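First up is the structure itself, then whatever we jot down about it.
Only a single protein chain was left out; the remaining protein chains are all shown in position.
Which chain is which? They are A and B, in the order written, and residues in each are numbered from 1.
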Amino acid sequence: MTLQIHTVKQLLNLYYGGLASTDDERRLVEFFTTETDIPCELQDDRDVVLSLARLGEVRIPDGMADELSALAERLDRQERISRRGHRWVAATSVAASIAIIVSVIVFIARSSSTDPYEITDPQLAETEAHKALLLVSEALDNADGSIIEAGRALSLFVPYDSISNNTIHTEDDETI
Amino acid sequence: MMKLSKSARTLCLIAICAFTATCVTAQNKYMKRVSDLPGVQYMYIDGATLPAGGVPGLDMSDDNTISSVEIINCDDNSQSERVLELLDPLINELPLMTKAKEMHVSVDLHGEKQHGRIKRMLLLVTTKNDAMQVIYITGDIDAETLKAIHDADIPK
């Protein structure tokens, strides 16, 4: 006998008292399952203990193992994608932080350095800017004058009012 | 596609803005390159340095603004070709508005004009001995007002 009978009786006392641990109950089930020569006084106990254990042995749905395996694989895949994503986010954040720091340093450096060519005296700036604008203004003015002269020259050859929309209409109503 | 968290997105946006801000300078990069040539005089005037009222003939309180004026004077004719070479991208950016040549002087005016207002102008003045003056102005100036500066200056 795997267990002594008195041990089994002790376990049964605990069992019916609601005091047996799951391990004790497992030992009882194991005893009643494996032992062939059960004393008569324990046969009812065997039937009750084993029946209660047996009634819990429900049929496992088909394909459950495959479903759980697929679930685990999916979780693994998702985690790997997520980890890759997190690495990118971390790298991007670090790069962005470095870019900010570098930009701030460069900005401060540039702000603090004085450009030797920059005119800071308002009086001098005004004078030089005025001179520059005069030159530009003259060039623009001359350009306008040239356009008017060109129009007059063209009008010697074609009626002035036929010069429109950048085309010239001849007397024969042809368009040039 | 990887999704950035909200804080990572904000961080990236700040980084891009900060970086862009440092890249943007008032000086034109082509003019700056020319200024580094030997024998070239360069002047930069920030619009903020000019008096609030503007310059004679151009009242800046009247919705006209000058952002910057850059002036290059090159007396060394050995550098003129190099100057033009370095300014070529800028010249190509701005449409030619007028080109005039008289006996000793050649004047090219390139400009960007939108709805009667001038945003950028590049004036190239070359004299017979290849001395050169380049003026580059940025801002937002009414074209007629700009023309009138010259008229106002002509003694009546």
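A few points about this structure:
Heads up, the rule we're going with is that a contact is a pair of C-beta atoms (placed from the backbone, for glycine too) under 8 Å apart; a residue touches a chain by one contact, two chains touch by 3 or more.
Just so it is clear, contacts and distances are computed from a predicted model.
Taken from the listed names "Branched-chain amino acid ABC transporter permease", "Uroporphyrinogen decarboxylase family protein", "Sigma-70 family RNA polymerase sigma factor" or "M16 family peptidase", the protein name that UniProt assigns to the chain not shown is "Sigma-70 family RNA polymerase sigma factor".
Put simply, the hidden chain is in touch with A once you look at the whole complex.
Taking the whole complex into account, subunit A touches the unshown chain at residues 15-19, 22, 29, 32-34, 44-48, 50-61, 64-65, 67-69, 71-73, 75-76.
Simple rule for what comes next: only the chains that are shown with their structure count from here on.
In whole angstrom, the spacing between the mean C-alpha positions of subunit A and subunit B is 44. The touching residues of subunit B, when paired with subunit A in their complex, are 2-5, 7-8, 11-12, 14-16, 18-19, 21-22, 25, 27, 35, 42-46, 49-51, 55-58, 66, 69, 71, 97-98, 100, 107, 109, 121, 123, 125, 133, 135, 137, 143, 146-151, 153. The part of subunit A that touches subunit B in the complex is made up of residues 84-85, 88-89, 92-93, 95-97, 99-100, 102-104, 106-107, 110, 115, 117-122, 125-126, 128-130, 132-144, 146.
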